[in-house]
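All protein chains but one are shown in place.
Chain lettering (A, B and C) follows the sequence in which the chains are written, and residue indices restart at 1 in each chain.
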Amino acid sequence: MSAPDDMMIGPEPPSNFMRHIGYRMAEWREGLSVITLDIRPDHLNRSGVVHGGIFSILIDTACGFAATYCARPDRVRRAMSLSLTTSFTGQATQGLLRTVGRLKGGGNRIVACTAEVFDGQGQLLAIGEGVYRYRSGSEKPEGVPREAPEAP
Amino acid sequence: MSAPDDMMIGPEPPSNFMRHIGYRMAEWREGLSVITLDIRPDHLNRSGVVHGGIFSILIDTACGFAATYCARPDRVRRAMSLSLTTSFTGQATQGLLRTVGRLKGGGNRIVACTAEVFDGQGQLLAIGEGVYRYRSGSEKPEGVPREAPEAP
Amino acid sequence: MSAPDDMMIGPEPPSNFMRHIGYRMAEWREGLSVITLDIRPDHLNRSGVVHGGIFSILIDTACGFAATYCARPDRVRRAMSLSLTTSFTGQATQGLLRTVGRLKGGGNRIVACTAEVFDGQGQLLAIGEGVYRYRSGSEKPEGVPREAPEAP
Partner (left out) sequence: MSAPDDMMIGPEPPSNFMRHIGYRMAEWREGLSVITLDIRPDHLNRSGVVHGGIFSILIDTACGFAATYCARPDRVRRAMSLSLTTSFTGQATQGLLRTVGRLKGGGNRIVACTAEVFDGQGQLLAIGEGVYRYRSGSEKPEGVPREAPEAP
């Protein structure tokens, strides 16, 4: 199934979840990721503003990508969330959200990342941090062969 | 627009966000809420398990409802998230998720809640806590008239 | 150096930190710990109430103990904090704080706990959760020989 270029995660097509929520990868390099989301009506809660959980999704996603950049197109790195926090500093009803995730530190197996969510005017709407454990083989920068996790 | 009975939030139809993610209200009373989610492929991340952000959505939603129960069908209470945490204790790929939110304490204007997410076998998958500030008028148990927030 | 009975951690004398802050072990069994703290002037911040960081200490401590109970007096289990949260629901200026920590779930190596801090009247003052990784050998209920970590 084809996907718009900015939904590709490097050479990898987007997950179903990514398609469903609609966020896109704007930038990805060692220790950093930037993802964007065009606010749609189905992101709004019953008060008419973006649901708090959407900010948590964006933070978890940006942090997870920041932790798992892999320079080799045929390989991939994967991690699982151990903890995630979000502190809310603003609200949004429309426009583009831009989330910057950064790998901050940690050990070989477990790392911590932070992320910030901005609206289209650069106003900070939420901050958060996440702790991630690399899946087996993904601790190393070169990761594992891309197909491995889905292999039977 | 009509909605299945278990998507109704008391007498109120679901938000667009609730429809989009697909969670449902199973129980709601003073200080407690239970929401459920049938895991669908579009909840899964690129590792094939439920995206961490989905747990955060469920926790934020269950906590928010636990904080804002209103016994009067013509009135409503609303709150905004100030902070949200999630600690992950398990993973899921299919089946029903059940999230129980509880109001724990706080003052007149700001309260704290916790929530636990279980899989269909009663295994705990995630825990979290949230701090909420009531919107104006919603501090009181009787809340505000239902139409108010959407009025022009 | 001798210590009051209620400062003993099972058969183990208190850490320097425990003596310095002054908390005590009131109960410890599989998956649960209760620690108490008599509020002293040196626990108060410049607003005259217990410093927020004291609640975080109590939560981290109670969670850490809940994760590492060991029934054998000659052995011990140790864990390191990966993440810790605190949500504040009240304030205290004097009296006894009682913190209950509970092991909630997780895997063999990494677990999540929650804790609640109450004042002398049973009012909830703070809640929190922590994620812990067992040190090598401490994943198992029987732990490691008590002397091991301090051996030269």
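Following the convention adopted for this analysis, a contact is a pair of C-beta atoms (placed from the backbone, for glycine too) under 8 Å apart; a residue touches a chain by one contact, two chains touch by 3 or more.
A quick note: this is a predicted structure, and the numbers were derived from the prediction, not measured.
Of the candidate positions A:13, A:106, A:120 or A:137, contact with the hidden chain is made by A:106.
Contact residues of chain C toward the unshown chain are 9, 12, 15-21, 41-49, 51-54, 56-58, 60-61, 64, 78, 80-88, 91, 130, 135, 149-150. Taking the complete complex into account, residues 82-83, 85, 110, 112, 131, 133 of chain B touch the chain not shown. For chain A, the residues in touch with the chain missing from this view are 83, 85, 87-90, 104-107, 111-112, 114, 116, 123-124, 127-131.
We take it that only the chains that are shown with their structure count from here on.
Where the sister copies chain A and chain C meet, the same residue numbers recur on both sides for over half of the interface positions.
Centre-to-centre separation of chain A and chain C, using mean CA positions: 33 Å. Chain centres here are Cα averages; for chain A and chain B they lie 22 Å apart.
Within chain C, the positions touching two or more other chains are listed as 83, 85, 112, 131.
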